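One structure, pasted below without further comment.
The complex is shown incomplete by one protein chain, all other protein chains being positioned as in the whole.
Right after this comes chain A.
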């Protein structure tokens, strides 16, 4: 469904998107296609250009280079028209701490131009859906992190936007609240909303329909989570060792190994592409460990998104080749 989707099915299309702040290039020639009615994830560490990209896409920042087409509008030229059709949830809680739940919703409804006759009903609806029935008057500043995020989402969708930008929506909330939050997001996609979610959390990334991995402003990989992990098939191994730190050293220094990470008593190892055959990789790892830790057990394992992330970012450096 990636390349051949029709124009109407593509909510966001960006070509060569670049943003420079002085000498620093925050976003470097990013090409992007976000299909409509999907949850599209931006995965990347802090400072990888996720927020900057989102801000350019919704017209808050002017790109240094590149073209953006969002919902058929050219951004930033038609940003004002776009604002009526999108919702934006900022990384930091950006509602008014000294206004109550209902007051915040009322403010956003008026500002977003929800028809006056519909406002009351819409707010009641949201208060019900987002479980604020018993705390309508509570000041936003006194709520917990999870409640704040729920309120921010309710405010962001008050005008039924076609497209929702969410910048690290649940980085600061507990797993329980995160699950609730994602339930809401999928309800919204069912109703036809497209979503662009940035995150550095793997469990959030796994929930997205499609993902783009950003690293230092460069888009290094994209695809569905299954496609992305599929590309690593046969390249991920677990090394069980009595002395994991001892075993780590020869692996970390080897050219064929892209990444080693200790997880409890085990080491998670990703090998270079090209050792195509799983057995070849296994043999190579055994050879590396033979000297230091002959007792270690090595087994192939299903790759996960974290492995994908490590693999694609390691492949970039020092070569710095740009992925499509």
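Note that in this section a contact is a pair of C-beta atoms (placed from the backbone, for glycine too) under 8 Å apart; a residue touches a chain by one contact, two chains touch by 3 or more; residues count from 1.
Note that contacts and distances are computed from a predicted model.
Only one chain is not pictured, and the protein name UniProt records for it, out of "Formate dehydrogenase subunit alpha", "Mg-protoporphyrin IX chelatase", "ABC-2 type transport system permease protein" or "Homoserine O-acetyltransferase", is "ABC-2 type transport system permease protein". Across A:14, A:27, A:43 or A:58, the single residue that touches the chain missing here is A:58. Listed residues A:111, A:191 or A:283: the one in touch with the omitted chain is A:111. Within the whole complex, the absent chain has one touching residue among A:34, A:95, A:247 or A:271, and that is A:95.
Here the missing chain is touched by one residue of A:84, A:131 or A:179, and it is A:84. Not every partner is drawn; the one left out touches chain A at residues 55, 58-62, 76, 80, 83-84, 86, 88, 90, 92-99, 103, 106-108, 110-113, 116, 139.
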